[in-house]
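With one protein chain removed, the remaining protein chains of the complex are shown where they sit.
For reference, chains read A and B in written order, and residue numbers begin at 1 within each chain.
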Amino acid sequence: MIKRRSLGALAAAAAIPMGAPAVRAQPAENTLRWFSDTEPANMSPYFNSTREGVIFGFHVWDAPLYRNTQTGEYEMHLAESVRVVDDTTIELRIREGIVAHNGDTVDARDVVATVEFALNSENQVTNLGRTRWLSGAELVDNRTVRLRTPAPFGPWQEYLTTLLVIPRASLAGGRESMGREPIGTGPYRVSEISPGQRIVFERFDRYFGGAKGQAEIQRLIFRRVPEANTRIAELLTGGVDWVWRVSPDQARNLQRRRGVTVISGGTVRFHYLQMDSAGRTGRENNPMMDIRVRRAINHAIDREGIVRNLVGEGSDPLHTPCHPDQFGCVQDGITRYEYNPQRARELLAEAGFPNGFSVDMAAYRERPWGEAIIGNLRAVGITANLQWSQYDAFQRATREGQVRLAYGSWGSTSLFDVANSTSYFFRGSPDDINRDPEVMALLERGDNATDPAARREAYTAAMQRITEQAFWAPLWTFPLTYAHNAQLQFTPTADEVPRFYTARWNR
Amino acid sequence: MLRFALRRLLLALVVGIAVSAIAFMLLRISGDLAIALAGEDASPADVERIREQYGLNRPVIVQYGEWLWNAVRGDLGRSLFYPESVANLIMTRLPVTLTLSAMGLVIALLIALPLGIIAALKRNTWIDRAALGIAVMGQAMPNFWFGLLMIFLFGLALGWLPVSGSETIWHFIMPAVTLGWFSAPVLMRLTRGGMVEVMTSDYIRTAHAKGLPVRVVVLKHALRNAIIPVVALCSVQFGNMLSGSVVTETVFALQGIGYLAWEAISRRDFPVVQGILLLVALFYVVLTLIADLLNAWLDPRIRRG
Partner (left out) sequence: MARPTDQAGLTDMSDITTNQPVMPPLKKRRGKVLGNSGLIVASVVLGAIVLMAIFAPLFAPHDPYTQVLDDRLIPPFFIDPEFSDPRYPLGTDNLGRDYLSRLIYGARISLLIGFLTALVSGVIGTVLGVAAGYFGGRVDTVVSFLITTRLSLPVVMVALAVVAIAGGSLQVVVLVLGLLLWDRFAVVMRSATMQLRNQEYVAAAQAVGCSTPRVLVGEILPNLIPALVVVASYEMAQAILLEAALSFLGLGVQPPLPSWGLMVAEAKEFMLFDPWMIILPGVAICVLVLAINLLGDGIRDATAPEGRT
């Protein structure tokens, strides 16, 4: 069913055709070509954690619930009804007539099989986020399944939208087969994987619809193009229909081109500076342990200027360690640090650093903005040396307490709740470099409460404490900019997942 | 000769293993494969679970030993990210790099041979210097810079060539020029040197004396002799292109082994990195061997040890 090109090396080298460049796909062919900078190595949503993989997941597979991108409401999708049985049990009744891409019928047995597969460590699942909140699943009858959680779990509805169900036939093949011959139930089926060349998705005509509805576009072609200029050049020459992660400067210039539409969409991603207030990198001579230094750094950064000039449209300066759109990300009563280099210098002098100091700044993405921060810090006398590394090395250094100043970015797993942002960073996990007992207690209270008002109250106190102590220098929210063929109707969503099954070509 | 070749191959294996040990240690010292596998959104607990599932909590030396034991038996292992064996993964990417390198070599020769011949014929004139200048330019430009400028000019402004990808032979022209021009100076110098040597030899003087037209003398007699070392060097240059196309492949979105190596390095997918390094080391040894054999076979004078 899926074409795979893995000919012998020489044979394939000879097979690369002579002749004119490939015929350009046209809107008339109802095909959409999209390029991105990375490619999931394994197609299966349980074996990759890339953003592109999440997008594939939405197009090829389905979950019991679906979050309406306009209203934010949870809608029934694979499930036709959901019932909370008790604190730790949720019962799903699966819709009838769901057909997998290989023709099999999908029902509650596939839900159980998926959960059991993901929880069994022998299967070496790497994307654990989809099932880590579950302890098991049991079959009631062929259309009914009960999911068990180890403890009462507040955001279960949100997590039911990420529990993608894999048909049993596919699960039987394990990691490699699931990656090579993905079978789902979604609006698109994978029709071709040419490693390193392209991945082709065909509209699945027996799709059950559900909350996603039927797709319009017949064929999606994905290709990984690592270099941003190359992607833009392809867009301008008609070699691709849709790209994203367009930089603000490129966006500004692209806007002037005919035939190209540029749009920015908000996300719940934000950028921040973490400071080693707990002195994990050494207590001696560690300026970050001094609240005046942390406040000085907060005052030194020209958030407005950087947002206006570099980060671009759709971004806002940030003063909390969470995205304002997230539940519990209270903006009232917090301490705000306006841009004031003079004040920053005074604070540094008070702290005993009239001539500033030198510090390493770890970072792994959005380097030009990091450089702008370095420039801001330099203006108040702090010499920050960029320590650029790849994500794993950055993360490891943070977790092992080797980082004094870190410039990071957090996508909150696209969830609209501070339980996935502030609590992630301040509740004493290995990623918490501040380790403040007061904040930890407040967040724990907020996370474990089920009453929204009680949660909000606890989070308010936490936000006040964090900003007052200047544990972080929150920077700005992160917008995502898309550029596409002007004939394409495309609506961005706040969760960083483009939905091509709702896109269509203007005829 | 056979014993000589076998000794070279054995040496290649020893070198390959030495290289793989270095690579393994490098990749595992400060990177963290478990974090890379788990991805950016994973919690520390997830990472620990993955570390256990994949046996990454065992001592590094044990993991290396395991890899080596399998490699010695001809099993390069499986990628930790791709649903493929390393051998298969490399085989699917190799055609792109082979095509690119072959075309790069063709372009290098298209630049180097005419320039070298002209330079030799007009020895020590401004034409000689200009020819060398043109050849050397290819080595003076940062190649990603040159590649991007070509995309700008031929892809975007003029629209003559496709910007990226590997569907047709046209897609390979810009990357092959990027790669080929870089190799041109070496080949050009050798062509020129060889031509000068041959043209001043008694043999060609005789041909001249016989009244043969210059074109015939140059192309038929002189070039045939001068080209021997160039052919040999080509095999070495081919090997260099195979292992040196990382940046070019990134710029033109070609999914060959260069890009695969870079990707595997960033992800700490060590079986893949190991496999590629081993392959490149083997390529190097085999291709230099071919170069030496060619030299020896084509030109008995070189057989001196």
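We adopt the following convention: contacts are C-beta pairs under 8 Å (C-beta built on N, C-alpha and C of every residue); 3 or more make two chains touch, one makes a residue touch a chain.
Quick caveat: nothing in here was measured; it's all calculated off a predicted structure.
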Query = If you put the missing chain back into the full complex, which of the shown chains would it touch?
reply = A, B
Task = Looking beyond the chains shown, say which of A:Q124, A:N253, A:S409 or A:N448 touches the absent one.
result = A:N253
Query = Tell me, which residues in chain A touch the chain that this view leaves out?
reply = 228-229, 232-233, 236, 247, 249-250, 253, 302, 305-306, 308-310, 367-368, 370-372, 374-376, 378-379, 385-390, 393
Message = On chain B, where is the contact patch with the chain that was removed from view?
response = 11-12, 15-16, 18-19, 23, 26-27, 29-31, 124, 129, 136-137, 139-145, 148-149, 152, 156, 179, 182-183, 185-186, 189-190, 193, 196-197, 229, 232-233, 236-237, 239-241, 243-248, 250, 258, 261-262, 265-266, 273, 276-277, 280-281, 284-285, 288, 291-292, 295
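Keep this in mind: only the chains that are shown with their structure count from here on.
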Chain A residues touching chain B - in the complex, by the definition given at the top = 5-10, 12-13, 15-22, 41-43, 47-50, 121-122, 124-129, 132, 175-180, 195-197, 223-227, 229-230, 233-234, 236-237, 239, 390-393, 395-396, 399, 411, 413, 424, 429-431
Key: Partner chain A, residues of chain B touching it in the complex   = 30-33, 35-46, 49-50, 52-54, 78-79, 81-84, 88-89, 91-96, 98-99, 102, 148, 151-152, 155-156, 159, 161-172, 250-253, 255-256, 259-260, 266-268
